[in-house]
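Just one protein chain is left out here, and the rest sit where they should.
Chain naming follows the written order as A and B, and within any one chain the residues start at number 1.
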Amino acid sequence: MAGFILRRALLVLPSLLGLLVVCFLLIRMVPADPAVALAGDNATPAQIEAIRRSYGLDQPIHVQFLRYLEGVARLDFGQSQFSSRPVAEDIAQRLPATLELTMAALLISVGLGVPLGVLAAVNHNRWPDFVLRVVSVAGVAVAAFWLAIMLQIVFAMQLGWLPLRGQLSAGLTPPPGPTGFLLLDSLLAGRFDLLADALRHLVLPAVTLSLGGLATITRFTRAGVLDTLQKDFVFYERASGYAPRRLVWIYVLRNSVAATVTQIGLLFGGLIAGAVVVESIYDWPGIGSYTVQAILTADSKVMLAVTLLVGLIYAVVNILTDVAHALIDPRLRDRA
Amino acid sequence: MLNLTRRGCMVLPLATLAGASLPVQAATPGLMVRSDGQPQNLDPHQVFDVPMMGYALNTYDGLYRYQNNPPILEPWLATGHTASEDGLDWEFKLRSGVTFHDGSPLTSADVVYSFRRVLALGKAPASAFLPILKRDNITAPDPLTVRFRLDRPYGPFLAAIPIVAIVNAKLVQANEKGGDNGAAWLAGNEAGSGAYSFVPGTLTPNERLDMQRFEGHFKGWSDNPSPVARVAMRTARETSTGVLGLMNGSIDWTDSYLPTDQVEQIQSSRVARVERHSSLRTFVIRMNNARAPFNNLNFRKAMAHAFNYDGFIKEILKGYADRNAGPMPNPLWGVPKDAAGFDYDLGKARNFLRAAQAEGVNIRQPVRIHIQSQLEQTNQAAQLFQSDLQSIGVNLRIVADTWANIVTSTGSAETSPDMWIHWVSTYFVDPENWVGQMYDSQFHGTWKASSWYKNPEVDALLGRARGLVKQEERAPLYEEATRRVMADCADIWVYNTVELRGVSNRLSGYRFCPAGGGSELRWLQLKG
Partner (left out) sequence: MAAPVLEVQALRVAIRGDEGLARILDHVAFRLETGRILGVVGESGCGKSTLIRAILGILPRGAQIGGGRVMFEGEDLLAFSEAELNRQVRGSRISFIPQDPYLALNPVFTVGAQLLETMRRHRPGTRQDHRAELVRLLRRVQLPDAEAALDRYPHQFSGGQRQRLLIAAALACAPRLVVADEPTTALDVTTQQQILLLLRELVEETGVSMLFVTHDLGVVAELCDDLCVIYAGQSVETGPARAVLNSPMHPYTRALLACHPDRSEGFTGIPGAVPLPLRAPPGCRFAPRCPEARQACPARTSHPRAAAPGRAVDCILYDPVPVEAVP
């Protein structure tokens, strides 16, 4: 298994390099000149030229790329052209917020989606199945921003149960560290007031973000369980008098989640993409909103670093998905 | 930062549902929450835009500052200035006893360092100074005197003085790294003397930062019995979120670009109001005068008569804008009172179109207008224009684009769009900011001069006005230049902005100034 992971990890490097090349070319193909944006609204052409030179934007593209690669090899992702801060520092500050949000969303998607999928399958063609089928189609179809604003109006405005926006109430100061994960740091600092406040802020964004995944996970779990229920070994297990709940939730489920696990892996990437919309509406200080900002201002170093990060996350999740498959199904383990 | 996104506008009417409910979020005493945007970074010498002013007008001070509406240039850190007859030598006397947030005194050395630093960084705030000011020509003969010697006379020099925030020289120098002039450090820290100070450790760039009241500010606080003690800046990206926050009491202050359809709803609520103030910010539809068919005067006039100004202002903007028929904002000096501009008259438009056709213009050739897809208003204007032009036989195609792309394309006449739409905000309160930089051909290649208008007489008028110091001498030159630009129908000038900012009823004492859009917080009084 360790060898398998190592092999996969080594394969990630060339893919990421390819990703960088493509991304670098794409960014250069967009006409927007970062020097123009940097120079500000009243800049003279000479001023723009000077800025272009000082950022090395006047160099041939392969020179720019090699320079960039050289930096990346030293884990130096350059400076954001606009915030004048190291990109790595910006991302390190923001990534935890996005990870907390996506993990919470994933937890909801999986924690609810798997049981609901099982419920639908066990009640195949009866009312719980019909209800869940309608809901899961709706879940895929409903636009995240619409849902977000609806949730805001209902839960933050009418009922006043949950905060409208942000990660923490304006009057509170997040703990200084050590991990950068707000929930974790609050817990470590023993600040349960912060923890409670942060959790309240997490609910609406996480629910919004989870919905698409919830629907997907429900559908895939339902299909998987339905398929498994037809298998001979399920009849054998029933005939052997397995306790009905253990039969479904342990013996059937573990056989049914292969497709679901693949979906969870894909979903994680999707969640990071979905975070762009959700973070914008809820003012969540993560990398989603950071990326939007970077694109609007043609901040190429940030775009490259985020692309690399998302690529890396995909790759890691991919490996983890394969590992999870192997853990679930011993037949794959023996093959590997 | 403007954020009139399409989805924000589409969904906002839903917020009416929420309007009935009471504020549900209890406000923290002494704390005010702002949802308008943060600057890209915190260094006022690297960034100069509306969000930066919203930050720097509070954390930093300048030699002079614009106050009131219409804006008046008032001595601030300076007690006054003198200028030589030829307009080359300027001397500013400083107020004594001013201290920075760290308690150290503010002296002429800090002023010299600040101006030199702006020039050295060469970023946005430098534009006004780079062509006329050299590093070594900024000097400090004594701790309370600063002298500037300009390369050539430059009329708008004084008007541009408030752009430069005075930073604590020792503090910034102590944090320089590898000859970066402390750029990296100041991007995330603060070294000012303003009425509010940045609270270290509260910054997530573009998301949140806190400021707290600076007791020792040189203006004192005797004129404000209940100032805001702490300011939490929490950027709201979607307009809808900002408005909802205002209605439920979790936000006290939005940006000043509220969509007009939100005004009534906020006004009718008990918790907040909309501050409405005529600003200096013009809305322009640019035409590329260097390219057919816009190189024909009659065609341009036909276009100018085909835009439904009143319909746009009354119906789409619900009346929250002032018709502004020329390139200069109406409240400013240097505006010719006798220039009428163009009205919406499709009959006249048809006649001019016929005249253009007689002169050999192919009026069937489709023309393209670039909008900024993030800014819904540019789209609304383009669509309105499109339907009127269709009725007179001109085929207008709308191209969705972004600011960064358009600005890059304006580098040459060939790549500049046929037409595009933008605002011209107040960077400094001087005709130079509008007619000067928009229609003097020496600025060709910048986005502001993207109509590629070239008229040697106008160039001469503007050049002369730039070289003079006294307003009364400069004004007639700008008026004449404006008259000619309007006669040539260089662009389609639509309106001057009414800024709309949602403000919680907890706050009173709001004062608006077009420079900075009313974001100076020193005046604000907070209930609870």
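Following the convention adopted for this analysis, a contact is a pair of C-beta atoms (placed from the backbone, for glycine too) under 8 Å apart; a residue touches a chain by one contact, two chains touch by 3 or more.
Since the model is a prediction, treat every value here as computed from it, not as a measurement.
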If the full complex is used, which shown chains touch the chain that is missing here? A
Could you tell me which of A:Ala2, A:Met29, A:Ala73 or A:Ala239 touches the chain that is not displayed? A:Ala239
Could you please point out the chain A residues that touch the chain left off the display? 231-233, 235-244, 246, 251, 254-255, 328-331, 334
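Here is the rule we go by: only the chains that are shown with their structure count from here on.
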Interchain centroid distance [CA atoms averaged], chain A/chain B, Å: 37
Can you name the residues of chain A that touch chain B in the complex? 30-34, 36-47, 50-51, 54, 79, 82-85, 90, 93-94, 145-146, 149-150, 152-153, 156-160, 163-166, 169-171, 173, 176, 280-283, 285, 289-290, 292-293, 296-298
Any idea which chain B residues touch chain A in the complex? 7, 11, 14-15, 17-18, 21, 24-25, 28, 31, 33, 40-41, 43, 46-49, 122-128, 130-131, 183-184, 187-188, 201-202, 204-208, 210, 232, 234-238, 240-241, 244-245, 247-248, 250, 374, 402-405, 407-409, 411, 425, 427, 437, 443, 445-448
